[in-house]
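Mind looking over this structure? Questions follow.
For this view, one protein chain was removed and the others were kept in their places.
Now for chain A:
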Amino acid sequence: MRMSRAAGGAGEGLPTGPDEVRTRLEETGYLVDDGLAIACFLALKLHRPIFCEGDAGVGKTSLASALAQILGAPLIRLQCYEGIDVSQALYDWDFPRQLLHLRAAEAAGITDADRLEGELYDRRFLVARPLLRALETQPSVLLVDEVDRADDEFEAFLLELLSEYSVTIPELGTLYAESPPVVVLTSNRTREVHDALKRRCLYHWFDHPGFARELAIVRRRLPGVTLRLAEQVTALVQALRAEDLLKPPGVAETIDWAEALDALGATELDAELAVATLGSVLKYREDAERARGLDMTAILAARGA
C-alpha cells in the first residue's frame, strides 16, 4: 500500500537497495556515503527512525528534506525546545469552535448532555499538530529537529509515539498510522538524549566530509561558482577544521562562504579576501583570531598548484 502511495511523487516507489537510495538522493542534490545510504534504506524498509547526531551544519536537517523529495512525501517538521508539550507537538482541541458548537446546540434546543459531549469531542474539533499530522499523512517524512533541546518528559512521550506509531487521545481513543512515517531525529548533542529513545533508532554520526565529497557537494549546490574558487574554499575550510576551534565550520558554512565570495564577483581566493569574508565561516571572535594567524597563502597555494 505504501508503494502505490509513494508512486505519485518521485515515481518509482520504495528503493530496492542502498545503492538506489544513494542515486535517488543524489538526484535531489544530497550526496551521501555508504553508511548514510544504508541507514536511509533501513529506515525506509524497517520503519525505524534515524537518529542523526553530529556538529551543526553537516546536513542532518537537509537529510529529511532530501528523503521527502525522493518519496514525494510532505516534510513535517517539529522544532523542539525546552518545555514543549503535547498541545504544541501532538494535538489540541479547537476551543472556540467547541464553544460555537455549544451555542448552536443550545439555540437548537438540544439538552442531552451525553450526546452533546460526544459531539464536542469529535475529530473535527481536533487541531492536529506536527506529530499527529505526520501519523495521519501517508506517506510523510517527520523531522524532529534538535530533540536535545526538549526535556525528559517530552523524550518519554516521543519514545511511546515512536515505538507504536499510535496516539491515544483520552476523549477519542487510539489513532494508528496505517503506514508509519519516515522519522528523522536530529541532535546537536548539547545534552545526552536518553538511551531508551536512541535504542529505538538507527544511530548515525555525521562526520565532516572529506575534501572530494565536500567539493562535490559545493559544486552540486552552487553550479555557478568556478571550480577553482570551490576548490580553494573547500581546502581552506578543511584546514580550518583541523585547527582546535570552538565551533568548527560545517558544510553549510562552506556553501555560505563560496556563495558570499561568488556574490562579491570573486573567481579566485587570496589570503586578503579570505580574511575579509571570514565572518561567513567562523562565528566566534577567538576562532577568527586563530584563523588570522594561519598561513592562508600557503594553504591556498598547496591546493591551487
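The rule is simple: contacts are C-beta pairs under 8 Å (C-beta built on N, C-alpha and C of every residue); 3 or more make two chains touch, one makes a residue touch a chain; residues count from 1.
Here is the rule we use: contacts and distances are computed from a predicted model.
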Taking the list "Sensor protein PhoQ", "Poly(3-hydroxyalkanoate) polymerase subunit PhaC", "Permease component of ABC-type sugar transporter" or "VWA domain-containing protein", the UniProt entry for the undisplayed chain gives the protein name "VWA domain-containing protein"
Per the definition of touch given earlier, which of A:Lys198, A:Arg220, A:Arg241 or A:Lys283 contacts the omitted chain?
A:Lys198
In the complete complex, which positions of chain A touch the hidden chain?
18, 34-35, 38-39, 41-42, 45-46, 48, 53, 83-85, 93, 95, 98-99, 102-103, 105-106, 111, 113, 116-117, 120, 151-154, 189-192, 194-195, 198-199, 202-205
